[in-house]
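Omission of a single protein chain aside, the complex is shown with its protein chains in their original locations.
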Amino acid sequence: MTATMSPPQSQVSSLTTGKMHRAIPFAICAFSVAVGVVAVYSIGGFKWGWMAIVGAHLYLLLVTIASRVIEDRRQATDRAMRTVMTIAFTTVTIPLISVFWKVIAEGASRFDRKFFTGGMRITPEDMLAQMEGAAVGGALHAMVGTLIITAIAGIISVPLGLLTAIYLVEYGKGKLASAVTRMVDVMTGIPSIVAGLFAYALFELFLGPGTRSGLSGGVALSLLMTPVVVRSSEEMLRLVPNELREASLALGVAKWRTILKVVLPTAIAGILTGITLAVARVIGETAPLLVTAGVAQDINLNPFSGRMTTLPVFSYYEYVQPGVPPETGIARAWGAALMLVMIVAVLFTAARIMSHVLKPKGLK
Amino acid sequence: MTANSEIDMPAQTAGITHSEVTSVEPAIAVNNLNIYYDKFLAVRDVTIEIAPRSITALIGPSGCGKSTFLRSLNRMHEVIPKAHVEGVVQLNGEDIYRPDVDPVTVRRRIGMVFQRPNPFPTMSIYENVLAGMRLNANRLSKPDADEIVEHSLTGANLWGEVKDRLDNPGSSLSGGQQQRLCIARAIAVEPEVLLMDEPCSALDPISTMAIEALMEQLKDQFTIVIVTHNMQQAARVSERTAFFNIDGPGQPGHIVEMDLTEKMFSNPQEKATSDYVTGRFG
Partner (left out) sequence: MSQPVAQEKINKAPTSVPDRLFSSLSRASAVTILLVLSGVAFFLTIVGWSGMFGDIEGMSGSDNFLEYVGPLVFGTVYSATLALLIATPLAFAVALFISHYAPRRLAQTLGYVVDLLAAIPSVVFGIWGITVVAPLMSKNVYPWANDNLSFIPFFSGTASTSGRTMLTAGMVLAMMILPIITAISREVFLQTPRLHEEASLALGATKWEMIRQAVVPYGRSGVISGAMLGLGRALGETMAVAIILSPSDGYFWSILTNQNSNTIASNIALKFPEAYGLDVNRLIATGLVLFLLSFGVNMLARRVANSGFSGAAG
C-alpha cells in the first residue's frame, strides 16, 4: 500500500462526499451480530464464543467491502485495521474477565470461617465430613506463611534496594555503578524458579542438603524483589529535580541530610508505589517457594526452621493433590487463588492511589 | 582613601583592569581562581575583591562563566561531578578552599538564591523558611521558630502576603512570591553573603521590582553578589559591577574589569565593556 496522495476521486466533491455515513458501520455491526447469533444457534445452539467470532469476522469483512465500495481502497484498509485492533483488544480482555470470573465464582464458596481460622491438619472426623462433601480445612497457615515470607523478602530487599538506588543516583559515577546497573538489569529477567534454586543451593551449602525454611523462601523472593526495588526507586530518585538538592546544599545542609530529608521525601510517593508493586509481584510467586519453603500442614511461625506454606504453594498443592473427594481440595485451591488475586488487586490499586495522593503538590 | 582612586590602584595583573579597590576589608577576596569542569577550564584567573554590605553585580554574555564563578564562591561548584577549582577564595580572610574546610560550613555562611524559584515541594511555607535549621536538625522552640519565620519573611517582604497561610505548600505561591520565599529561606540561616544567580529572570516586572527593593534593604546586613543579564537592573541596584567576557567558544571566561557601577556604565576603561553595556556587543 502506498501512502502517496491519490488525486481526489471526484472533481465536484465537497469535504464530505466519498465518506461513509456514520450510521453504516453501526448497521453493519448489528447485522453481523444478528447473523452470527442466528447462524451459530441454528448449527449448534447457544455458543457465545462462536457467535462472537462469527459476528466479528463478518463485521470485519462487510465493513471493509462497504468502505471499498463507498469510499476508496485506502479508507477500506484503514477501517479494516481499526477493526482488527479493536478485535484484538477485545480478544485480550476476554481471558482477563474469564480469569476474574472463574476465580471469584469458584473461590467464593470457600470464603468461610474455617478457611480463615484453620490450617490443614485434618482430623479423622474431618475426613469423614469431607467424604460427605463438607468444606474442610483452611488456609490460615498459608496466609501466615505468605505474610512471614513476604515480610522477610521486604526486610531484605527494601533497605538494600533503596540504598543501592541512592548510591546509583546520588553517589555512584564510576565502574561500580555501571556494573551494578547492568547486573540489576539482567537480574530483573531471572526466572523465578532459578531464584528459588539459588536460595536452596545457598542454604544447602551452609546448612546441609534438604533444608527447607521460611527464611530461604524469603531469601529467594528477595532475589526477585531487589532488582525491582532498585529499578523503580532509582527512576523515582532521578525524577527529583536537581534544583532541590542544590537548594538544600546551598543552605549548608550536609549531603546525607539532603538525601534523607529533601530527596527521599520528594520521591517517596513513587518509591512506595514501586515497593508495593514489587510486593505484588513476589507475593504470588509459587515456584521459588516450592523448592525452598515447601509445604506444611500447620502454622509455622518460625522462619528459621521447618517448612512453611504460602498461599500460592497451597493453591498449587490443593489443586494437584486434592485428596478424596477431589472437590474439597480443588475448592480450597480456588479459595486460595481468589485470596491471592484479591491481595494483588488491592496492592495494585493501593499503589495507584498512593502515587496520586502522596505526590508532593508542587511536582508535576 | 576614596573609592575611585584609580590612579594608585595596584592590581594590574594578567590584563585585568582593576580600577577600584574597596576601602574596607573585602568580604570575599578571590585570587587567581581557575574553575574547571573536569578537564575543561571554564573560567580563568579571576582576581577580585567583593566589598562587604554592598551589592556587586556580575554581568557578561551568556556562557562566559558568571554562574560558574558565582557557584565557586560558596563551593556549590564542586557539587557537579569532577568539577574543581584552583586558586584562593577568602571569606573574611579565611581560605574557603583550604583542605580542612568543610564545604557545608562555607555554605552556611554564604547563602544562595537560584535562577528558578525552588521551594521544597514537600514543605509548607513555614517549614520552607525554617528548612536551613530543620534540615540540619537544629532544635528550635516554637516561639523561636515563629520568630525566625516572621523575621525572615518580613525581611523578604513576604510576610504580609503569606502570614495567613503559612501552612500552605510553598509551591502554592506565585513565582515572584516563591522567589522571595527562597530569599527568606536563605536569610533565615543568617549568612554573611548572599549569592543570587539571575534571581529575577523568571519573574514579571512587578515581582522583579519587589525583589530589587528587597535587595536594597538587605544590603545593610548582607554582602550581595548578583548575576544579571539586565543592564538596567545592574545599574539600578549595584554599587560595583564586574564584567566577564569570553574570547570565543570553548575558551575560558575571564573578568575584563570591575569598578563602581556608575563608572562601568558611563566611562569604562575597556572597549569591550563599553560595547557590552551599550548593547554594541558581538
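Labels for the chains are A and B, by order of writing; each one numbers its residues from 1.
The working rule: contacts are C-beta pairs under 8 Å (C-beta built on N, C-alpha and C of every residue); 3 or more make two chains touch, one makes a residue touch a chain.
Since the structure is predicted, the reported quantities are computational estimates derived from the model, not experimental observations.
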| item | value |
| --- | --- |
| Residue in contact with the excluded chain [from A:Ile148, A:Val184, A:Leu215 or A:Met354] | A:Val184 |
| Residue, one of A:Ser98, A:Thr117, A:Asn242 or A:Gln297, that touches the chain absent here | A:Ser98 |
| Among A:Phe31, A:Phe116 or A:Tyr319, the residue in touch with the chain that has been omitted | A:Tyr319 |
| Residue of A:Leu58, A:Ala287, A:Met308 or A:Met354 touching the missing chain in the full complex | A:Ala287 |
| Identified contact with the non-displayed chain, of B:Val85, B:Ile148 or B:Ala210 | B:Val85 |
| Chain A residues that touch the omitted chain in the full complex | 1, 3, 5, 49-50, 74-75, 77-78, 81-82, 84-86, 88-89, 91-93, 95-96, 98-99, 102-103, 106, 159-161, 163-164, 166-168, 170-172, 176-177, 179-180, 183-187, 189-195, 197-198, 200-202, 204-205, 209-210, 223, 226-227, 230, 254-256, 259-260, 277, 280-281, 283-287, 290-291, 294-295, 312, 315-316, 319-320, 333-334, 337, 340-341, 344-345, 347-348, 352 |
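By our rule, only the chains that are shown with their structure count from here on.
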| item | value |
| --- | --- |
| Contact set on chain A toward chain B in their complex | 173, 241, 243-254, 257-258, 261-262, 265-266, 360-363 |
| Contacting residues of chain B [partner chain A, same complex] | 74, 76, 79, 81, 104-109, 111-112, 114, 116, 118-122, 131-132, 134-137, 169-172, 182, 185-186, 189 |
